[in-house]
Structures are given as C-alpha cells and as structure tokens.
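For this depiction, one protein chain was excluded, whereas all remaining protein chains were kept in their positions.
Lettered A, B and C in written order, each chain numbered from 1.
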Amino acid sequence: MEIHAKQIRPDDQNRANRARMLISCPDGPGIVAAVSHFLHQHGANIVQSDQYTMDPSGGMFFMRIEFDLPQLESNLAKLEADFADVATRFEMEWSLSAVSRKKRLAIFVSKEDHCLVELLWQWQAGDLDADIALVVSNHLDMKNYVESFGIPYHHIPVTADTKKEAEQRQLEVIGNDVDVIILARYMQIISPTFIEHYRNRIINIHHSFLPAFVGGKPYAQAYNRGVKIIGATAHYVTEELDGGPIIEQDVQRVSHGDNVTELKRIGRTIERVVLARAVKWHVEDRVLVHENKTVVF
Amino acid sequence: MEIHAKQIRPDDQNRANRARMLISCPDGPGIVAAVSHFLHQHGANIVQSDQYTMDPSGGMFFMRIEFDLPQLESNLAKLEADFADVATRFEMEWSLSAVSRKKRLAIFVSKEDHCLVELLWQWQAGDLDADIALVVSNHLDMKNYVESFGIPYHHIPVTADTKKEAEQRQLEVIGNDVDVIILARYMQIISPTFIEHYRNRIINIHHSFLPAFVGGKPYAQAYNRGVKIIGATAHYVTEELDGGPIIEQDVQRVSHGDNVTELKRIGRTIERVVLARAVKWHVEDRVLVHENKTVVF
Amino acid sequence: MEIHAKQIRPDDQNRANRARMLISCPDGPGIVAAVSHFLHQHGANIVQSDQYTMDPSGGMFFMRIEFDLPQLESNLAKLEADFADVATRFEMEWSLSAVSRKKRLAIFVSKEDHCLVELLWQWQAGDLDADIALVVSNHLDMKNYVESFGIPYHHIPVTADTKKEAEQRQLEVIGNDVDVIILARYMQIISPTFIEHYRNRIINIHHSFLPAFVGGKPYAQAYNRGVKIIGATAHYVTEELDGGPIIEQDVQRVSHGDNVTELKRIGRTIERVVLARAVKWHVEDRVLVHENKTVVF
Partner (left out) sequence: MEIHAKQIRPDDQNRANRARMLISCPDGPGIVAAVSHFLHQHGANIVQSDQYTMDPSGGMFFMRIEFDLPQLESNLAKLEADFADVATRFEMEWSLSAVSRKKRLAIFVSKEDHCLVELLWQWQAGDLDADIALVVSNHLDMKNYVESFGIPYHHIPVTADTKKEAEQRQLEVIGNDVDVIILARYMQIISPTFIEHYRNRIINIHHSFLPAFVGGKPYAQAYNRGVKIIGATAHYVTEELDGGPIIEQDVQRVSHGDNVTELKRIGRTIERVVLARAVKWHVEDRVLVHENKTVVF
C-alpha cells in the first residue's frame, strides 16, 4: 500500500508568497501601526491579522499576522533582518515563517493507535499542513502500519532502567530538523531534560477535561465520580505533569449507562479530534504561549 | 404585578390518572415481569418505562415507570398497599407518586439572582411542573421581586455566630410540606444536621464542571488555568463540599480573550440552564441516587 | 417593583475613552497600515482589532477596531472629520461610535414572552450594554411586566386592515432616536417600507435553524420530519421572509420522545439565548453585513 499526502492543495498557488508572523510584547501605543507600516513599506499585503491585549493598561500584547509578499523566497531574509529594529523598539518576542515551509513533526506513540491514525489520515487527506518526519514508539505494534505510509518508524523500548538512554536515543533519531513533537497517547513521562530541548514544542493529549482527573486512569475516575460529561485536553508538556498550557479541549455528554469501557470508546473520538485540532493550530502558527496559558488565534 | 404559573397545560387532561414509580433493588431474574404483571393486573397501562442494570451479574437494578390508572385518586392507595409484597420479594427501595400532586420547592438564594429568575420564569411559563412554596434568603435583595409572584419570601440573615439558629429558623419556615430544597446560588455552607433532614433532596448549582475547580472562585481558577471550556454542575448536597451525586452538567467554549468578568457572565447562563434541568428532572421523578452517583432517566 | 439596569460596571472607568470603528472596503495593500497609522497619530491606542479578507485577490476587506483615546468626548468629532481622507482613499464604508454612548433598542413582542424576559433580565443584570427605549406590542399581555421596569409600553393592535396605519404609528412612537429594533417573537410580517427605514437594523429570532423549516410552525415541521437536532436563528430582516443575513444560530439535540409541545419548550431556551447573543453582538458593533451574509467579530 502506498499512500502519500496529497501534494497539491486547491489554494497552493496562493501560498508560495505567504508568510506568518507571531509577536508577543508588553502593550503600548503604536505597535499595530509600526508593524503594519513596516510591512506595507516592504511591499507586503496583510491578509489576516489577529491581536489580543491581556489588559489595556500595562498588560501583554499578542499578534498574529498573515501576509503576502511578492517573491517571498528571495525577500524574506531581508524582511526578517529589517524587522529587528521594530522588534527591539517594542521589546518583542517574535517569529516569522514562510507558509510553504512545512513544519516537521515527530509523533510518539505507545500501543493505542487512534490518535496516530487520525493524524496520519488528516495528513494523507491534505488537512494537516505538515510533514511527518518520523514516528517513535516504545512498542512495535504500529510499525507496519506507519511504514506503509513511507514514514520511518523507530522502535525504542523504554524501561525504568533504560529511560535515560532511551531518551538520548530518541533525541538522536529526531535530530535537528523536527519542529514539534506530538505525544499521540505516548504513555511514558518525559524528563525535564528532554522537555527543555523542545520547550512549548511538545504537544500531549490528556484523556480528561483538565484540570479534572489529573494523573492515571481518568476514565475510571470519571466513572467513579459519576460525571455527565467527559472530555480531552491537548496541552504543551511542562515539568508539571498534566499541568502545561492548554491548547484545546472538547467534551461529550455521557450517561449513567456508560461503563468505563464505553467511556474509553467515546473518549477515543474526543481525544483524536482534540489532538488533531491542536496540532493543526500549532503548525499554522496560531498558538502563542504566555506563562502557563495559550493565546489561540 | 401579578404573575402566576399557568394552571392549565395542554396535556393536563392526560395527567389526572398518571403516576410514576421509582425502584432500586439488587438485580435478579423476573423483576420487570413481576412489576409489569402487577400493574397490568391492577388495571394500569404503562406509558413509559426505563431501566438500567449496573452489572447484569450481581449489580443493582433501577427502574422508572410512568403509567395511567383509571380513577387514580381513589385507586392509588390500594395499589401502593398491594405493591408491598412485590417490593419485599425483590428487596426494593421504591416510591410512587401521582403526577397531579406537584412537588413543593423551597428555593434558597443569596444575592446573585440569575438562577432564581430562571426558575421563576420556567415555573411561570408552565415548564417547571412544581409549586414554589417559599424563598429563603440571607439577604433582602430579591424580596420585592419574589413577592410580586405571590411567593412568600423569608429573610433569614446568617452570620458565623448565628448559623445554627438561622438553620433552625429555616427548618421552621420550610415546615413539613416541602419536597426539595434548591440552592439557587445560596452562598452559605449547609450543616450536616440540616442535610440529614433532606438527604438527596437538596440540589445545589456549582459554578464549574466538577470535579474541576472545587471550592471558591471557580471562574478565577478557570481563568488562571487557561481552560478552553467552562461549565456548571447541579448536584445533591452531601457532607462533602462539592462532592455530592452529580445530576447534570453542561459547558460552553471560551477563549483566551474572556477575562474573569466575561467568564462569570457566560457562566451565569450555563448555571441557570443546568440548575433548571436538574430541578425539572427531580420533580419529574427522573433521578435515582445510588451511593455517590445518579441514574437519570 | 422597581428594577433598573445596574448603572456602574466594574470596568466602566475604562470605557469613557473607548471607541469602536467598523470598516468595509475593497481589499488592497496598505489598509491596516493606513488606519493604524492614522489612529496612532491622533493619540489613540488600539486595544482590539479584528479583520477578515473575503478573498486576498480582489475581495472585500472588513475590520473592527476598538481603541482608547484620551479625552474622547472632546476629541472624537475631530478624529471623525480627519478620517474622511483615509476613508475616501480606500472607498470605505465606515462608522465610529463611543462605547459610552449606549445603543437604544425598541423591542417588539406579541404574546410569547420568553425572548423579551431574557433581554430584560440581561439588561437588568448589566450584561446587555444598551438602553431599552420602549417596547411595542400588538397585545396587552406584557404591559404591566414591562412597565414595572420603568420602560414605556406601546400597545398598537394590528389587523389585516389596519396594518399600514399600525406601522405608521409604530414609526411615530419609535421616533428618531432608536438604533435597532428587536423582534422578540413579534408575530407580524414587517412591510418593505418599514424595513427600508431600518435596513440591517431589525433583528428577528426565527424558531428553526434556517434555512430548514422556513415559514410557519417550524417545530411542527421539525417533529414531522423527525430531525434529531432543533435550533433557532437570529437574522436581520429583509424583504425576503426568513431570508435575511444570519447573525447567530444555535441548536440542541432532541429525540423521538419529544413531541411538538416539548420541542417548543426546548426551543424557547435556544431562541432566547440566540437572540440575546445577536443583540449583544449588534450593540457592541461586532456585526458587519455584506450582501446577504454577516461578518461577526
């Protein structure tokens, strides 16, 4: 079986000259004017712009701009260099990326396959605008399936004793060319050292509507508490287990008649949809992190 | 202003002879057959029946039956007496009530009025099939409004020092004729003694999707955690604060742009809808409690 | 009973100097730069900005800007006059309004009260940032209730024969000082002449998820079709019945067990929530109309 992501999207001709800019800085007068003036002067046309001011007097300012720039490929470097002045003036953290330069994902998975299958399906359908660089797993279960898509599969077993070496091996196979790591029901805790390498670039799916049911067996916890709604949460991984910035959540109604098996079954669909949305938003540069929260444009 | 609940509902002629039965017992063969046979023999026609078996081998069995019985008023007492045999055989906890005998509510409120206003509106619109016997409040804010509906309003202030006397006074004004107490954003903790009087008959609305954000200021907690969905929970009050059996929950999507004030505003609509649903289900005998969970038919 | 809208909101001190600008124009390079530069030069600080480009090559451009301007009251007129240049350059349709200048509503109602009650409750709770100038009804049912809020109630009966005179009378009582008319389950068809006076300023609530079940008795239609979801739609009124630009819709799940009476009951809550949201968005200048569609920021 040979399945590849569709290479041509209907709107691809629009994308060659499109770029995105993410900005976080202390709020103050003139930021939008300065940025939009800068872009206009450099010949860029803003096609989408979102902003959010946490608190008009003295809070943080966040902005996402999508713009078209003729001959982007040859002009982007100069634009980036020139913007440093503006950025310095307003103490900005910022990033700039060409839409045509797809983000590269590493997907980590254990035995449960639903989140991985969803990501592969969305990627193959052209809905996930990214490249899947590799899959890493502590099990062999999904090897044939993943390789049938032409994607490298790295089997790296993890035990309590070999955890450190396993993470070292994971970092090696990932290399320097991966933008974001997706924990698609990867059932191992990531060490602080590893997290530090990919600060705000590791996305996990937790199978409850956090902060309810932190920790293990959330569906059993939900059943025992008798909740009428279950959910799932996609978040960036931080040192605090299940405590990182939330990107997306969704829920579904359940009833007294749903036992733990049924909750898990319902939950699988929530999990895969929520994780896929969070990944899509991340690769489209829609998520900014500030302290322990996200701004999602 | 004189507003009263509409006395005549379009389907009221169907209701004079209608009754409901709630049954909980250990599961075993023949329960449905015995109950339905009993009702058939007594001339009753089942119009709705719901059941749930927690675990087919050795679990609990729950049932709600709605039936029509000609000349219900004169025949109900005998039906009830005769059913004791069936009930004993299967070790049933059970109750039987005529639909035409409306449940009587006592509503407790503090300063926030949205849940009370919703209940009064639904009652006045004929959507809440109950009588509102009285309103109790530790504040005077809603006195004129409640009395304009012809409903008695009892102002019973509560302080740390007078809590015990206040609860005694509350029990007196409630009397012996109230079926269920609704805490419609009543911001005082109820004592175990009081709870014992109305076991599984006090419904509280908590302004979060429990078990997330137990305790005070849930909207501030939600804002700080950066959740993407907020909710509300209606539950029976037990000795464990915010820990009683959940009757109903609902949620709404929020974004990074919603500050605490906005979360409260959104939350108010969730709270009043969730509480009203829970009250409606309770007065329609749709809720059975088993240990710390509910079965809602 | 004397209930008045709360006059002081917690964030009112922020509002005295806040204004909003709505812009529609053909897309082209430099619009955002020109507008934000203009505002910055005039001393305004943008606190929120949303934009949408229908099609980056040759489509329409829509923008909503919320900004703070010191001494707004004395400076707004000059800002408005100066902006004409920018507006002309980009062929803009635009409007500018001070947040502190509340929109004035006229609410039309017939016999069903739930939408009116919701608007009054949200207004009284301080959640609807508008003044309710008057209520117009072809029935007397809600007169006492409305007047108890201190709001004028105009009873203008409508028959097939008197429709023209009735509309004339309605226009007179409304006068020149009302910004938007809310049809809160007003069961009379509005004439094209009347609509012309308030183009894109009459909001109706239709009791189905349009375009399903256009016309009369949508809940009966929904029951007969056996849908599993019912809904409501708030839209601007145009000459085409139930065909105007949709502002907001929402839905709720129903089942085979819900008869028409029950669908209406469920629907009432959807209707009042959807209408209230649409009104809130309109009075907060969040809705732009282009041809037969809305942009809602």
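FYI, a residue touches a chain if its C-beta (ideal position, glycine included) is under 8 Å from a C-beta of that chain, and two chains touch if they have at least 3 such contacts.
The structure presented is a predicted model; accordingly, all values stated were derived computationally and were not measured.
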Hidden partner chain, touching residue among C:125, C:171 or C:251: C:251
Contacting the left-out chain in the complete assembly, out of C:52, C:67, C:108 or C:153: C:52
Sole residue of A:97, A:269 or A:292 that reaches the chain not shown, by the stated touch rule: A:269
Hidden partner chain, touching residue among C:78, C:164 or C:228: C:228
Chain A residues touching the omitted chain (full complex): 1-3, 10-11, 113-114, 117, 121, 125, 127, 144-145, 148, 261, 265, 268-269, 273
In chain C, positions touching the absent partner: 52, 209-213, 225-229, 231, 245-251, 255-257, 292-296
For chain B, residues in touch with the removed chain: 14, 28-34, 36-37, 39-40, 43-53, 56-57, 68
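The rule is short, and it goes like this: only the chains that are shown with their structure count from here on.
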Chain closest to the middle, measuring from C-alpha centroids that were averaged per chain: C
Approximate Å spacing (C-alpha centroids) for the pair chain A, chain B: 43
